[in-house]
Structure formats: structure tokens, C-alpha cells
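Some chains omitted; the rest stay in position.
Which chain is which? They are A and B, in the order written, and residues in each are numbered from 1.
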Amino acid sequence: MSVIDENLKRLDIILPPAPKPVAAYVPFVEAGGFVYISGQLPSRDGKVVYVGSVPAAIDIPTAKQAARLATINALAVLRDAVNTDWPRVLQIVRLGVFVQCDPGFDQQPQIANGASDLLLSIFADAGRHARAAVGASALPLNAAVEVELIVHVRPG
Amino acid sequence: MSVIDENLKRLDIILPPAPKPVAAYVPFVEAGGFVYISGQLPSRDGKVVYVGSVPAAIDIPTAKQAARLATINALAVLRDAVNTDWPRVLQIVRLGVFVQCDPGFDQQPQIANGASDLLLSIFADAGRHARAAVGASALPLNAAVEVELIVHVRPG
């Protein structure tokens, strides 16, 4: 069992099957040593479970959980991308977080930490990533957050 | 004639001259095996032809056409990037779609499919891309959509 599997187990995270794209694209593309993972939503069993705009419809701690769940889905895609061979993951390179929020809301970083903290917990130094977190007026399926990853990998 | 040229012809698409950037940047940069294409708008002959916010000012099918047109413009830039040598295109890696929309609108994926479907029609397997589609409260020149591409290419 790799250290990544151990970390997932320690955190009581069972990666789900990778979510199916909600439209005409693919969950990931690997090219030139990078895996690009499509924007992931906070969904479970095919249903978005954290919806609405922060803070009117969903509070910050809950939206942070949404960011964590969307990241778990991104990791389910990454697992498929590396064919469960976690040591192929060299570095989480970039995390993009879009937070559906009301105008004037300015605490996107706290919410995005739900994603960042999880990546650090699981990948340690290899999980230290660059990040952009911004507000969005609207997101697919009314999701509270959308999370995107670029990962540097060793060729398989 | 390459298969890409054939596919464009079959779809009755004549790629226009690549749109000129609307400000101080360049249409594309090639680096490290990737072509990064600047955000493209749904413009024709230098004029943005699909404007306003979905769904108040522009409906979903029309916005989907806007995404298709912006992607045609991105492909015009890509043609220049590979110097019309289409077999240099190894893979469309990432498609980013920003949809100008009203708060609460949640069907960005349907609109972004106007871009995704076109890429698949033209490039087949090499057109299978990762994607992030999000809502934006406002876009340059009041465009309904903005489309961005990263493409893996064989060095020229």
C-alpha cells in the first residue's frame, strides 16, 4: 500500500468512482508530463450535494466542505489517470477554485483551504501547490464550488 | 489535404483570419510542447456578434452558438500556431469556457458543449479535452462567452 493510500485511509477517505463528465469532454488529459483534470463539482453518487451562493445560501464552513468533496472527486480522477500507481504523482502543480458567491464576498481563500488542506494532508510536500481562488456569480448545476487541478506526473 | 482540413470542409467551416488581440498581448504562445491560446470571443470580422448575459439577454441555444464561434476563432489562431501543419496537433488538452450569465444560472455545461462538440467533430480522439466551464458576471466587450485553449503540439 502506497503512502498515499495510507494517508487516504488515515483520513477515512474512500475515493469514489471518478465522476462522469456532465457533458462532452473527458475527466482528464495527460500530455507532456502533466495531467489536466476537468473542473470537479461537490457531487456524490452523481448528485451535487452542496449548492448555492456563499454566504446567502450556504455558509463558509459548509462551502469549505464542498471544496474538500470536489477535491476528493478530482483525486478519484487522478487515481484513474495514474492507473492507481500513486508514486507516479510528482507534484500537485496548480489548484483552481471557483466559489459561487454573492457580490462583495471576500473570503474565497478560507473556502479554498478545504481543497488545499486535503492535498497537503494526502500528498505532503508533493501536495504543495500554486493556487488561484476567485468568486463566480454562477456555477454548473448550482454547485457552491468548482475545483480544477494540474498535476505533474511521471510517465506511466 | 489533412483530415483536419477535410473535417472543417465537411462541417462547412472556413477558418477566418485569426482575430487580432483586443489589447497588449499575443494570440498564442508556444512553450515546452504546448500552445497556449489567448481567450477568444464570439467575434466575426472584428466585431463581437453574441453579446449579453444568459439567459436574460441571450438564450441557451444562441449562447451555445457563441461558444462554437469563439472556438472557431481559437482554431484560427491554432492554425497559425502550427503554421497550417495540422498533424502537429497532438491533443487538445484543456478547454476553458467562461459564460456571461445571470446569478443562479446553472447550465454552463450545455453552452460549453458548443465548443466541446466542435473540437470532437474536427479532431476526433485528439480533440478529447479536459474542461472547466464557469459563470462570469461580465466579460470583455460584453461577449456572451470567452473560450481558452491549451494544445499539446509536436515541435515544428
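Remarks
Simple rule for what comes next: a residue touches a chain if its C-beta (ideal position, glycine included) is under 8 Å from a C-beta of that chain, and two chains touch if they have at least 3 such contacts.
All of these numbers come straight from a predicted model, not from anything done at the bench.
Here 2 identical chains are displayed in place, and the whole complex they belong to in this file is assembled from 3 copies in total.
Note that only the chains that are shown with their structure count from here on.
Centre to centre, using the average C-alpha position, chain A and chain B are separated by 25 Å. Interface of chain B with chain A (complex): residues 32-34, 90-95, 99, 101-110, 112-113, 116-117, 120, 128-137, 150, 152. Residue ranges on chain A touching chain B, taken from their complex, read 21-29, 31-32, 34, 36-39, 53, 96, 98, 100, 103, 136-143, 146, 148.
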